[in-house]
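Missing here is one protein chain; the remaining ones are kept as they sit in the complex.
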Amino acid sequence: MKRLVLTKDELTAWVRRMTEGVRVFAPVAVGDYDEFRLVDSDQADLIRWSYQNTRLSPKGLFHPQAERMFKFSTSKEDPEWNILKEVPKDFSPRVIVGMRPCDAAALKIMDVNFDTPEYKDPWWVRRREATTIVGLACTSPSSTCFCTSVNSGPFDTKGLDVLLVPLGDGRFLLDVVSERGEELCQQFGPGGKEADSEAIATYEGLKKKAEAALVPIGDLSPLKERDMLEFFNSPIWDEVQFACINCGVCTYLCPTCWCFDIQDEVYESEGCRLRLWDSCMFPLFTLHGSGHNPRAEKLQRVRQRFMHKLKYYVDKYGQGVACVGCGRCVQFCPVNIDIREVIRLMLVQCECAV
Amino acid sequence: MFDYTEKIREIARRLLQEKKVDGIIGFKKGTIPMMNQPVFITSPDRVELLHWDSWCGVNLANYLPKREGRIGIVAKGCDTRSIVVLSQENQVQRDQLYIIGVPCRGMLDRRKVWEVVGSTDVKGIEEGNGKVRVWGNGFDLKLERSELLQNNCVICVHRNPVVFDELVADEVEEQSVDRYGDIRNIEAMSSDEKWNLFQEIFSRCIRCYACRNACPFCYCPQCFVDESRPQWVGKTIDRTDTLTFHLLRAFHMAGRCTDCGACERACPVGIPVRLLTKKLEKDVKELYGYEAGVQLDERPPLDTYKPDDPEDFIK
Amino acid sequence: MNNPYRPYPVVIDDIIVETDDKNLRTYHLKFLNPEDERAFQFLPGQFAEISVPGQGEIPIGIASSPTEKGFLKFTINKVGKVTTYLHNARPGEVIGVRGPLGKPYPWDKLEGSNVVIIGGGFAFTTLRSSLVYMLHPDNRSLFGDITVVYGARNPGLLLYKDELFEWEKRDDVTLHITVDATDDPNWKYNVGFVPAITKEKAPSSENAYAIVCGPPIMIKFTLPVLTDLGFPPDRIITSLEMRMKCGIGMCGRCNIGTEYVCKDGPVFTFEQLSRLPNEY
């Protein structure tokens, strides 16, 4: 598919044209960190083309932290009393500009959960269908990043429709990587010129350099090969869990954590059923009505989080680990529990077992 | 100044070898710059893991409640005050603890470093003579240590442990500072201004409960946020719910908070949650002359009263 | 798009107090729309989310049999917010039902086999469904011998008493009713814990499957009895409970290792469970 080179002004102008036809979400600075926000044509030049990671992953654009599912009347006089009605939402076409490849790869990981042969989560599926993703390659990954170790990479295009690569001289290479990306470029012409061999060589060079900057964790295939119970019963969890304070930082910042809660709220005579992010770190997550809790202990909850990402998901779907190496949990865990260390411990334990 | 690591290891080794304690709660060096990890050392051959530097802001007293056996704990001034409070509340028994006291010149705040260097990707940091050198992609700077202190450390008045079994070094000089300047500024605002300020402050909250869980005093078997009959606070990120959560959380800290800063440090989105706890601290001090975690044999201020407590607000 | 979170509206048609302590009530629910009833095709062993707008949802095993038309039946213990609300509800109230959810008992395997049903306390709901289903004239010939051991702490806590005593009289099913203890001098059935009565009655394991549902302590002591009787782990079937929200394998809380109890279960054999983490 086609590859173009755009100047920054051309890129901004392209995004501005999009804002006039569809909803556009892009990374902008909010206080002291970056966040994906809806941008209008006046804000196109506020887009941060060199941000590291948004503090919160863009998963919230597809799976919002709090989302109204249904509304209902609680008044017995209402003929539609207690009948749940879907809350109307805007599922019109939209473009997310500037998503990092890891965050886009995370959406693919979550598709497996929300878009299944048996059930389709309507909100997830409709938002995914409505969205075209223009990614932004990572030319200088952070020291907490490890995407290349977990089936992704700084230039990974698997979750993307278009990849933008900052060429380092103020220009961007635009790489159309899907049909959908093609359609976007037809609907909103990006301008620019055809990428010449020099630009493509620069792109290849930047990609190699970025990949080389990422420290590999090691060969993760033992995670797949060894038996679930060997990992589950391993002594490593005692050490891993000690520092954990069971907050929800890792799960809420994680681009692949999808767990949610469903809560009803009533406001006088009407009510709302909401879906809210939840976390396997919280004891309430698994507490039975009887008072029994299968994961009552911190160790069990910590183990669940890592086992889910690194073993259960691997075994259940055969698509590798449910981690894209964005490094948010590494950076923001208040007590420095580092998933890279946990992976290493799991791998070392495997080696010992051999 | 921060050559406490060797001394801590030495004490820990001795305590474990002499079987004075079953384990030591301390820090091990973090996997990334400006972070360290709480660790529990139970064997003398593992004491080399113990580490101390300016990034030990986690309050280790948080790991004490419900822990069995004789425990050694590395504790800064604020941590020891937390131990005092936990002891008043019967969550720990002083005689089961061996407190390795750390006179503290203040912990550093990585947010301040990020702000100065303009990036959250710091590749390395080192410290000496009141200066901090920090480097990463495209920067290598020398900063004043005093400029990087955690906000609570800037106004700390108990840098030295208030209870301990052993100190790792000589006591440091205590500072004399005005702790409540920012609180008074807010108090002077109109209701509307105050409301708008706090609406803005808490609008970024993601309800991860890191502030709650980083606190040594949040040990209730069930938190009010998890109560459903009745439900006191909604679980959404609606501003009313978020403020309700923060108000009740802060109120539960009244007369207990030692301003260790663990809550603010843990917040992934940088909410200054201490603005609420410090207000309560100020009121407790002004109304009841009480300072949390200083005297082992005192009763917490909400667990006692004086017949002539101020009541001019009561009709 | 079909929204799997949207419950079918149903009306509470009847409420029956099952036990002397009044903590268990059986609800007969009728679909408001006939097409919803047609869409709700289930087999015994499946469950549904009962949805009370404003209160929440609860996963409850379906106690009626697909052979019983015109209503769904759920027996509900008073435990939390939703169940307490339901215990105070009256016939005529509109609520919702979402389902059927989860996998049923393995009827393809049970057909042609002898079936031993072992139940304790209020875990008899989907077992009742199964029993009614198998005893239906259209189905009875598909199964071999049917043996049931059902116990409760005392006679007042047995579910579906009228039906039980009727079944007990039939000759196409062997029913052993038991209670842990009773001071009723006229009690004419067994006295003893379920594992002990199972051992005493010793149902044959030949060409047989056992379905065991009950409190964990009952299951714990019944398993060795069944093993001694010659039931292999892949022929001992149970149904698990977990805290659930979505019921469709998405919200993430009810997993045991790789398996979501709501979607991949709630029915498991002990052979399957032996390969999963012991976290339920």
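Chains here go by letter, A, B and C, matching the order in which they are written, and residues are numbered from 1 within each.
Keep this in mind: a residue touches a chain if its C-beta (ideal position, glycine included) is under 8 Å from a C-beta of that chain, and two chains touch if they have at least 3 such contacts.
We adopt the following convention: contacts and distances are computed from a predicted model.
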* Structure fact -> Among "Hydrogenase iron-sulfur subunit", "Cytochrome c oxidase subunit 2", "Na+/H+ antiporter subunit G" or "NADH-quinone oxidoreductase subunit I", the omitted chain is listed in UniProt as "Hydrogenase iron-sulfur subunit"
* **Chains in view touching the one left out** => A, B
* Which residue among A:272, A:287, A:310 or A:347 touches the omitted chain? -> A:272
* Candidates B:49, B:116, B:167 or B:302 - the one touching the absent chain -> B:302
* Residue of B:31, B:96, B:175 or B:244 touching the missing chain in the full complex -> B:244
* **Residue of B:4, B:40, B:164 or B:198 touching the missing chain in the full complex** => B:198
* To do: With the missing chain put back, which residues of chain A would touch it? List them for me.
  => 64-68, 89, 265, 267, 270, 272, 274
* Structure fact -> chain B residues touching the chain left out here are 186-187, 191-199, 224, 230, 232, 234, 236-241, 243-244, 247-248, 250-251, 254-255, 276, 279-280, 283-284, 287-288, 301-303, 305, 307, 309-311, 313-315
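Keep this in mind: only the chains that are shown with their structure count from here on.
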* Asked: Which pair, B-C or A-C, has more C-beta contacts?
  -> A-C
* Among all other chains, pick the one whose mean CA position is farthest from the mean CA position of chain A. => C
* Specify the chain with the shortest distance from its C-alpha centroid to the centroid of every protein C-alpha atom present. => A
* Just curious, how far off is chain B from chain A if you go by their C-alpha centres, in Å? -> 32
* To do: Would you mind pulling out the distance in Å between where the CA atoms of chain A average out and where those of chain C do?
  => 39
* Two or more partner chains touched - positions in chain A -> 261, 263, 265
* Structure fact -> Listed in rising order, the residues of chain C that touch chain A in the complex are 1-7, 9, 51-58, 79-80, 83, 93-96, 241-243, 245-246, 248-258, 263, 275-277, 279-280
* Structure fact -> Residue positions on chain B within touch of chain C in the complex are 228-229
* Spell out the residues on chain B that touch chain A in their complex, using ranges where they run on. => 30-32, 35-40, 58, 62-63, 111, 114-115, 119-123, 136-137, 204, 206-210, 212-214, 226, 234-238, 262, 265-266, 268-270
